[in-house]
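A protein chain is absent from this complex, but the other protein chains hold their places.
This part shows subunit A:
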Amino acid sequence: MVAAALSTVTLTVLLVGLALALVQARRWRAGRAAAVDLWAGLAALPGRYLVDVHAVVGRTPFNARFHALSAGGFLAALALLVVLALPPLRHPALWGLLALALAAMLAGGLMVGYRRRVLRPAGLSGGRFNRLPLALTGFAAAFLLVAADQSAGGVLPVPVGLALVALGGWGLAELVFGVWNGPLKHAVHGALHLVAHPRPARFHDGAGRDSGLRPLDLETADSGPLGAGRVVDFAWNRLLGFDACVQCGRCETACPAFAAGLPLNPKKLIQDLVLSLDEGGDDRAYTGSRHPGRPVGAATSGPSRPLVGPQAMIHPDTLWACTTCRACVQECPMMIEHVDAVVDLRRFQTLELGATPAKAAGVLEELRATDNPGGRSLDRRLDWAVDLRLPVLAAGGTCDVLLWLGDGAYDLRNQRSLRALVLLLRRAGVDFAVLGAEELDCGDVARRLGDEATFQDLARRNVALLNGRRFARIVTADPHAFHTLRNEYPAFGGRWTVLHHTAFLLELVRSGALTVTAPLGQAVAYHDPCYLGRYNGETDAPRALLDAIGARRREMERSGLRSRCCGGGGGAPLTDVAGERRIPDMRMDDARASGAPILAVACPTCTLMLEGVVEPRPAVAEIAELVLAATEPTR
């Protein structure tokens, strides 16, 4: 009797849950088509879950453990419960196994409760999420008693047994319906998202990193709006990805804009997109942290309503506050691609509405008319180096290393570090050349601001320019140009070996072309540029280079792949959204706390942002400048 009730309750709840999941899945079909290899995704799913997802979750080992216990116990218990629904199989040993699985789940549930009630990380959402530990422990404890009792032959009075089944059934219902649209959404949606992920190459079975933006099709004029203006303008697997968000708040904890009080919380941004899939709702039911300084409940959601606007779900300030630093993507255990979403939204704003914030729009207009964001004459890119007599690589010419100067060549501060780099190349006897007046801006800032048309125009012309010359490698001191040339130009036919200057200088030091004569001997904190570290996984070369020149290296709070952005990426200095603090000030606090008198940087944007912080602060030095000083010839 108790066993039959248990089976009935379990199967009913599971079937209702399945139906609700199908209802949920219908919403994603409103999105645009996407080329997805479902079978390959399905085959890769276990690996992606156990390796890639685990690697992220396991950064907090406690969380990995309670997930293993509660999810493992829950899945095993569900399987056993379905098997036990068949009366001939109701064997005491099976009941014993069920009790074991539920005991594991109970332990996991208690850990979840401890985290939610005692540890209480600030990024977690409340509301229905707060009932999760109750549901987990209620279901596990009640069914554990029933299973133990059944395995012992059924000694409990029937009413007590039925009451336990009812309690466990409530817990199960809470959990299963939570899969539909609640705290356990990530269980099924997350798995489906891993199957149909828009960037399959980012997992361990692919390249392990896939950070280049996808080109927007600008050729077919009638393929709908450019970018995403409404939520249904996203591809269906992107919508699925947003729905996989479990509001764990790891993105929020990592987001530099959120920390500085800019009106952006990546978690809320994803929830804004999720809520927009339902007609006529608003965000009052959202129980996590808001976009700082923005109210909730002000806008009505809907699949065909505009997503971005002063009265829409996403305020323009929220959209333009993002520095595209990828900290959220790095931290997301559900592998959601926040930056892709931000860029898709920006593409619509820029390409369809011309709603780029004023100063950024001005820069884009100058970029279109002069091929550099400052609106300067390209002839003047080498003005700073007139005494250096840089060899210029003409069409058809050959050199070993092509030095890509980037926009830093127009900036007084960055000319200093470029000069250091050129002197180092000379000192090491490298056969190098620059493009001179023919080099165009790489288009990074245009692309992050959503101006895909200008980016593609620049990319095509730069690729043609570079393909018309012969060189072994491209070296650049600008991680943004590095990322664009290395990861985003291949889509336009440009495939070269691209090196960041830190990797190249390390090679020169290691090969003996540069000799360290005056080891630095001072403490140095190294700030990882987002576009070098998270976008390209290069965190070792700059550190090894600093070690090689005798720097006593100190790690700041947040470094390597989890580095905090300087605030200068993604056109953020141009869109200039106000917050409570400035992002570079917060990063400089990290540097101050390290106690190092020198903050080493490896990116022109980081140099400007961090050197713009008011003193007292550590001195900001580009790595090339430090290497130049350390390898000064003795005679």
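Descriptive notes on the structure:
Note that a residue touches a chain if its C-beta (ideal position, glycine included) is under 8 Å from a C-beta of that chain, and two chains touch if they have at least 3 such contacts; residues count from 1.
Here is the rule we go by: contacts and distances are computed from a predicted model.
For the chain that does not appear here, its UniProt entry gives the protein name "Electron transfer flavoprotein subunit beta", which is one of "Cytochrome c oxidase subunit 3", "NADH-quinone oxidoreductase subunit J", "Rod shape-determining protein MreD" or "Electron transfer flavoprotein subunit beta". Annotation: of A:Asp451, A:Asp528 or A:Glu622, A:Asp451 touches the absent chain (contact as defined above). Among A:Pro159, A:Gly354 or A:Pro633, the one in contact with the hidden chain is A:Gly354.
Within the complete assembly, A:Gly375 is the residue of A:Gly72, A:Gly96, A:Gly375 or A:Gly550 that touches the hidden chain.
Of the candidate positions A:Gly127, A:Gly208 or A:Pro225, contact with the hidden chain is made by A:Pro225. Counting the whole complex, the residues of subunit A in touch with the unshown chain are 218, 221, 225-226, 350-356, 358, 361, 364-365, 368-371, 375-378, 451-453.
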